[in-house]
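Removed from the display is one protein chain of the complex; every other protein chain stays in position.
Take a look at subunit A:
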Amino acid sequence: MSVNLSKGQGISLQKSDGGTLTAVRMGLGWRSAPRRGLFGRRTQEIDLDASAVLFADKKPVDVVFFQHLISDDGSVRHTGDNVVGGAGQGGDDEAILVDLARVPVHIDQIVFTVNSFTGQSFAEVQDAFCRLVDETNGQELARYTLTGGGNYTAQIMSKVHRAGNGWAMTAIGEPSNGRTFQDVVPAMVPYL
């Protein structure tokens, strides 16, 4: 029962049985660029990158992206950079795992972004999606379709933030431009 989120829509990460989520995965998948003739090497690969920025009181304190795969506290882990994409069959090509119970107490928001490292806009990328999965049972909580997202090279996907004793997720879906998450951080500020 995954929700196709629209901009600004929020969902609470409470399970139906009342327990809160303990681990979520942000997955990103896209279809690799088609082979170009004989010289596959010259195919213009599409490299999308998933990043997570950890905020404390609206100030970025840590980040998890392809050059820093594990947050210093170990609670947020990136499974590794994928620079070409996959088959576009719905599997995650990059994933960021968040162990919500172990996130340091001062971190109150985690913002997920997608950037096109190789510069193609989302209009050119096929079958691109981003989703949030309950890591404990593999159930999809929310999904975004990026394809057809217009002439942008970055998107601020969603944020997971503290709410009460647990965590909640808010969809942001704000398009932006930039090669890596650094270019997008200023655009995040209004959503914190």
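Going forward, a residue touches a chain if its C-beta (ideal position, glycine included) is under 8 Å from a C-beta of that chain, and two chains touch if they have at least 3 such contacts; residues count from 1.
Methods note: contacts and distances are computed from a predicted model.
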item	value
Omitted chain, identified by the protein name its UniProt record gives, among "Branched-chain amino acid ABC transporter permease", "Phosphonate metabolism protein", "Acetaldehyde dehydrogenase" or "Heme exporter protein D"	"Phosphonate metabolism protein"
Which of A:Ser75, A:Gln120, A:Thr153 or A:Ser176 contacts the chain that the document leaves out	A:Ser75
On subunit A, residues whose C-beta touches the chain left out of the figure	56-57, 61-62, 70, 72-75, 102-106
